[in-house]
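Here the complex is missing one protein chain, while the rest keep their positions.
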Amino acid sequence: MQKIKVGIVGGTGYTGVELLRLLSLHPNVELVAITSRTEAGLPVAQMFPNLRGLVDLCFTDPKDGALNTCDVVFFATPHGVAMAQTPELLKHGVKVIDLAADFRIADIAVFEQWYKIPHTCPEVLAEAAYGLTELNRDAVKKARVVANPGCYPTTMQLGLYPLLKNKLIQLDNIIADCKSGVSGAGRKAEVGSLFSEVADSVKAYGVAGHRHSPETVAQLNQFAGDNVHLIFTPHLVPMIRGMFSTLYVHLNDNGRALSNAQLQALFESQYANEFFVDVMPWGAQPETRSVRGSNILRMALQRHGDLLIVLVVQDNLVKGAAGQAVQNMNLMFGLSETTGLNIVSLMP
Amino acid sequence: MQKIKVGIVGGTGYTGVELLRLLSLHPNVELVAITSRTEAGLPVAQMFPNLRGLVDLCFTDPKDGALNTCDVVFFATPHGVAMAQTPELLKHGVKVIDLAADFRIADIAVFEQWYKIPHTCPEVLAEAAYGLTELNRDAVKKARVVANPGCYPTTMQLGLYPLLKNKLIQLDNIIADCKSGVSGAGRKAEVGSLFSEVADSVKAYGVAGHRHSPETVAQLNQFAGDNVHLIFTPHLVPMIRGMFSTLYVHLNDNGRALSNAQLQALFESQYANEFFVDVMPWGAQPETRSVRGSNILRMALQRHGDLLIVLVVQDNLVKGAAGQAVQNMNLMFGLSETTGLNIVSLMP
Amino acid sequence: MQKIKVGIVGGTGYTGVELLRLLSLHPNVELVAITSRTEAGLPVAQMFPNLRGLVDLCFTDPKDGALNTCDVVFFATPHGVAMAQTPELLKHGVKVIDLAADFRIADIAVFEQWYKIPHTCPEVLAEAAYGLTELNRDAVKKARVVANPGCYPTTMQLGLYPLLKNKLIQLDNIIADCKSGVSGAGRKAEVGSLFSEVADSVKAYGVAGHRHSPETVAQLNQFAGDNVHLIFTPHLVPMIRGMFSTLYVHLNDNGRALSNAQLQALFESQYANEFFVDVMPWGAQPETRSVRGSNILRMALQRHGDLLIVLVVQDNLVKGAAGQAVQNMNLMFGLSETTGLNIVSLMP
Partner (left out) sequence: MQKIKVGIVGGTGYTGVELLRLLSLHPNVELVAITSRTEAGLPVAQMFPNLRGLVDLCFTDPKDGALNTCDVVFFATPHGVAMAQTPELLKHGVKVIDLAADFRIADIAVFEQWYKIPHTCPEVLAEAAYGLTELNRDAVKKARVVANPGCYPTTMQLGLYPLLKNKLIQLDNIIADCKSGVSGAGRKAEVGSLFSEVADSVKAYGVAGHRHSPETVAQLNQFAGDNVHLIFTPHLVPMIRGMFSTLYVHLNDNGRALSNAQLQALFESQYANEFFVDVMPWGAQPETRSVRGSNILRMALQRHGDLLIVLVVQDNLVKGAAGQAVQNMNLMFGLSETTGLNIVSLMP
């Protein structure tokens, strides 16, 4: 099979280098261009020495036209970049996977409220598929543009979907207490992400609301066929990678009628054929390190009377970003979803 | 003033060495005996080099009688040790502060159910004061025996007290999502606390229930004058010290009638005179590092409609253990509560 | 090609689970038996959840005979286990790769002095090949028994070999200041490896001498054709994986005659064809994270007058243990050396 020509816009951040880690060994991929306005000319492996001997490319200027020759371009950029460049790429027949938020939220008013920038290509937004692969596979397969989900939203959606779809929980009382590693803040030079600021400490953040809320709520509403009310509290913990979401939900009358074993079976059957979603035994204790570096998302259930707790772990840079993006690319190009993603987590 | 003669039983663990850190500079304390069956004869400063030049004592055998000559003895031991030795100490006029659970739970049946050991001195238990200083000051002042609270319970009680006392929240729906540093697991040689097992990872634990639940619920019930239902989920995060408790409560009709400013004022007035409880401005983001090494507990409020979130941070070894124990000792001996505890947190 | 039947003795430690990570995806390997006396019957993936869905085996008793049916058995055990079982395995035509020290030191007296146990099979020791692959490839190819090198010795040997072979440095003044992550201490329940003991701190250890000294010196002597004097100071730093060796050597007259460019060229040509040894540009700053999880060892040179510094990094569990063991297995079974080891380091 001919290799897929891949371009990456914004290869200098953590999702960019994670795409490179995964794609440099992908058997069906040829890396064609990795762009960075600020680093054009620099060998990629000089910035990321883990790629020495594996990636020979230099960063190039996004305006040099190489992206137009690709089969697919990943945007690992701040919000707003993908929507500026996607229409031109589509004209050249290039598919687009955006790891930022430009195409995640269908409602333009909501997008503009949270991201404080106008949306410049509503028509592309209208056709974009939301790339939570397991829950939207058919749309992703056919899409020219995929909006890769946020990291927190991935855990909340996969953890709550079986309950919402089956109308087993109260919709007005869902609490997501989430803990993220620091790489989620990106590779930006900010005091708040310095080692000496975040090591040996925990804090909550996003008090005034987190941008992953509207994206998540829009999806949960679809699952439920009704409006959900979500309390989402993100916390920062001193680890590089990893996300732990503790989801507290109250069973409704339907849910209360189910035994623990039935709830467990419901989750297991939902994800029985999903390579990247692992439902652990009832009462298990998932650890984020058990998915470090892999595209697996693990979950386990606990119950206290009518309150159900779903514990979800993932690597925020893999299933929460670059890994799911590659999973989506595989689907879009007719490959097995697991191609290039068969990785064992690094433990310890 | 004559110095208080202090003994410590079980000086080789983390609460033991933390007592030594605080007491070695306490202006009214004379360290008389630090016992350890296994380490008798070893200079304390050889095991804990931070004490070189400050503590000249050697560990001694608890049976050598020195403890009987003390004014007060701290038990920094596993559960069960204090109750075995306290009656004898009381006979010699020695006061006791137990940092373990022996005297925390008034209901013997509940104690025995959770700790799996029979309670051997119910009469001492009956007279013991529960040492959450701010909420039980009068009893502590007069007590011969003080049960120092658990670390998690301290955060939950101080965070919820103003709400329960004033009957502002629903009692059947209280969620405490708590994150603890690893020192909370003690200085025991266990695989689960190894650096390579817990660094760069997060997990929940205590699925089957945590021993700090019954202690907390018993106290919360007293505050509320009714039965509360508490969901308590402890998590382990990769930091040495620090505890972050995210408390989710639902306002009842009384609570809903209050504005954010009124709720804030309620907390501020409750703790206005408390040196060790700091109510931060509405919406502030407490960090555990802001209390690293100090006896301060900080909290801040957030609100989402009828749901109120109380964010509480403390150093689990100080306000959550040794610091509060010294605070109690100060009270018991008529000293200013802050004596020897005027410490600035280590930040960064 | 028929798959290689592999057994692992001692699968519950860090080198054991690292072997499993690498071998579970190795295209030419069939895992047949993973033994543990203490955990027989337990599913391997229950202890190491990163292997869920990848390794279906349970730990088995080493005495059940399954090991005798293997093509090769890895010993990821404490010192002494391999020598007890290897003669029997050899009788059954099973090859052996020992990740402990049983076959590393040819001189039995030296072995017994440092490891405090008698050597029980000198004849096996005599035939064993020392498995520092790049420097002993021919012997490894033909070997029935391979002694996989220690982690520190791997860095010191590969860093010093070009200098010693070409007689460029003074032999009586070699200093190796080495820094290791905590996983090097293994998965034993010991106070000294607890998170709260080693996080946020650095210490030197092995003051009275480290067991990796005699192994290293024996090899360096061979390279030099003369006796070298090595000062080796291991330090413990708060990271899970990773080893950083700073090697200080003094150029002799031969060495002083060489320019920096010539020294650089010497190292580059030595390792030009080595997939797993990466000589970085002169003056580069290798980071341990650039090899996290991969079998690559990186090095770079600095010079201050007659003093040359070789900076070497590796992942102690991969090139320093399990990865090099798989590299040796590949050689022993006629496979390409990189089979199953084409991994990109996890960065960040």
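Note that the chains are named A, B and C in the order they appear, and that numbering of residues resets to 1 at the start of each chain.
Following the convention adopted for this analysis, contacts are C-beta pairs under 8 Å (C-beta built on N, C-alpha and C of every residue); 3 or more make two chains touch, one makes a residue touch a chain.
Note that the structure is a prediction, hence the values are computed from the model and not measured.
Engineer: Taking the entire complex into account, which one of C:A106, C:A139, C:A218 or C:L307 touches the absent chain?
Structural biologist: The single option touching the absent chain is C:L307.
Engineer: Using the definition of touch stated at the top, determine which of C:H26, C:H79, C:H212 or C:R289 touches the missing chain.
Structural biologist: Only one of C:H26, C:H79, C:H212 or C:R289 touches the chain omitted from view, namely C:R289.
Engineer: Extract the touching residues of chain A with respect to the undisplayed chain.
Structural biologist: Its contact residues with the unshown chain are 14, 181-183, 187-191, 193-200, 238-240.
Engineer: Which chain C residues touch the hidden chain?
Structural biologist: So the residues of chain C touching the unseen chain are 173, 175, 177, 179, 181, 196-197, 199-205, 207-208, 229, 231, 233, 235, 237-242, 244, 246, 248, 250, 283, 285-289, 292, 302, 304-305, 307, 309, 311, 313, 348.
Engineer: So which bits of chain B touch the chain we can't see?
Structural biologist: 14, 17, 21, 24-25, 48-54, 183, 187, 199-200, 240-241, 275, 278, 280, 286-287, 289-294, 296, 298, 317, 342-348
By definition in this document, only the chains that are shown with their structure count from here on.
Engineer: If you average the CA atoms of chain A and of chain B, how many Å lie between those two points?
Structural biologist: Between these chains, centre-to-centre, one finds 39 Å.
Engineer: If you look at chain A, which of its residues touch at least two other chains?
Structural biologist: In chain A, the residues touching two or more other chains are 199-200, 240-241, 286-287, 289, 292, 348.
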